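One protein chain is absent from this view; the other protein chains keep their places.
Up next is subunit A:
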Amino acid sequence: SRKQLVPPSVDLPRFLFRLCFQLSPTSPEPASLPAEDISTNSNGPKQEILLDDDQEDLFAEATEEVSLDSPEREPILSDGPSPAITPVTPTVIITPRVDASMFDRSPDEDEEAEENGDTFDLQIMVSDPEKTSLNLFNRNEFTVKRRFSDFLGLHSKLASKYLHIGYIVPPAPEKSIVGMTKVKVGKEDLSSAEFVEKRRSALERYLMRTVNHPALLKDPDVIQFLESTELPRAVSTQALSGAGILRMVNKAAEAVNKMTIKMNESDAWFEEKQQQFENLDVQLRKLHASVESLVCHRKELSVNTASFAKSAAMLGNSEDHTALSRALSQLAEVEEKIDQLHQEQAYADFYLFSELLGDYVRLITAVKGVFDHRMKTWSKWQDAQVMLQRKREAEAKLQYANKPDKLQQAKEEIKEWEAKVQQGERDFEQISKNIRREVGRFEKQRVKDFKVVIIKYLESLVHTQQQLIKYWEAFLPEAKAIA
C-alpha cells in the first residue's frame, strides 16, 4: 500500500510576514471543541455556514481551463468606502512561526459547510528589530483561529476597497479541490489529509502575499483578521473565490468592451506592460501544458517499470543458473523501487507546479482587472469632461435667455462638473501611479516565486538521484557475484 504522500508546500520568500500552518491529525470526536475556542460562532459541525449565493455547482469552475471568456455574470461588488490610501513602506520585520491544529470535521456535515468550515490556527510572531514607531499589533506573539470562509471574507473586503484604485489584491484560494488541472495523481481522489494540506498551503501563500503588500498590511481589516480573537462571521457575499474574481474581472472587461473605449494611451509603459502580461499568460499556459505532459509521461514510465520488474522476476525464476537467477531477482527489486521513485517524482512535480500555476493564473487575472479599472477610470474622467463641456454650452445659451434661476443652476452645475473633472484626473493619475508601483512589485515577486519552486523541483531531482545511487550500488555486487 502506498504511503500517504503529503504534497510539498511552497514556501514563498519571506521578507515581512511568515505564517505557516502545521496540522495535527483530525480528532475523531465530532463534538469536542478545544478549550480555547472563543469564537462566538461555534465551530461545531452542525453550524450552517452560508457563504455564497451561488446556486451553481461549486465544482463547476474547477474543471474548466481558466479562461477569461467566461460568460457568467455576477454583480460586481459594491464600491465600499474608498479611502485615499497613501502607501507606506513598512519597516516592520516579522519572523515566521508556525503552529496549527485543525478542528474536527464531522463526516455528516453537508459538503458545502464542510468545505468552508475548515478551521485553522494561526500562530503569529511579530518581531520588530528596527523598533519603529509603527506599532501595528498589540502583542508580539499570539494565536488565533480562523475558518476558511474568514479568509475569503477578508479577501472580498480588500478587493472591494483596493482593486479599483489599482492595487493588485492577491486572489483568494480556490474553494474547490481540483484546481486548474485535470491531472489526477494517484488512483484515488485526494484523501482528507492531502486536501487539508493543499488548502492549508494555499491559504498560507494567500496570506503571505497579502501581508507582504505594504498598504494591505496596514489595512484595519487585515490587522483585525490577524489579531482579533473573535471575528464576525462572514456574511454571505458574492465573488469570494478566485473564480468569483474571474467573474468580476470578466464583467469589468465586458463593460469596458461594451463602452468601446478607445483609450488614447499616452503612456507607452502601459501598452508595453499589457503586452507583457498577455505574453506571460501564454507562457503560463505553455508551462501548464508541459507540466501535465511531464507528469503524464512519468506516470507511464512508472507503470512500464513496474511491469518490467515483474517480468524480470519471472525470468529470474526460470533461469536455471543459481547465481544469475538471484541477480535477476535482485534486478527486479531494484526496478520496483525505481518505479516507486518515479511515482513520487510525478506526484511532487504535479503539486509543486500546479499550485504555482494556479496562483499565477489568478494573479494575472487580478492584474488585468486593475488595468481594466484604470481604463474605466480614464473613461469616467473623459465622460466628466464631456459633461462639463455640455454644461458650459448650456450655460452659454442661458446667458441670452432671460432666466436668472436657471443660469445660476447652470453655473453651479459647471462648478460641480469642474470638480468632477479634476477629481477624475486625479483619480486617473493616482491609479496609474499605483499600478506602476504594483506591477514593479509583482514582477520582482514573480521571479522570486518561480525561483523557489524551481529550487524545490531541483531538490526533488537531487533526492531521486541519491536514491538511484543507493539502489544500484546495492545491486552491483550481486551482478558481479554471477559466476
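Criterion: contacts are C-beta pairs under 8 Å (C-beta built on N, C-alpha and C of every residue); 3 or more make two chains touch, one makes a residue touch a chain; residues count from 1.
One rule holds in what follows: contacts and distances are computed from a predicted model.
Student: Per UniProt, what's the omitted chain called: "Septin", "VANG1 protein", "SERTA domain containing 1" or "Sorting nexin"?
Tutor: Matching the unshown chain against "Septin", "VANG1 protein", "SERTA domain containing 1" or "Sorting nexin" yields "Sorting nexin".
Student: Which of A:T229, A:S293, A:Q408 or A:Q423 touches the chain that is not shown?
Tutor: Of the candidates A:T229, A:S293, A:Q408 or A:Q423, A:S293 is in touch with the missing chain.
Student: Which parts of subunit A are in contact with the chain that was left out?
Tutor: These residues of subunit A touch the chain that is not shown: 283, 286-287, 290-291, 293-294, 297-298, 300-301, 304-305, 307-308, 310-312, 314-315, 317-321, 323-324, 327-328, 331, 446-447, 450-451, 454-455, 458-459, 461-462, 465-466, 468-469, 472-473, 475-476, 479-480, 482-483.
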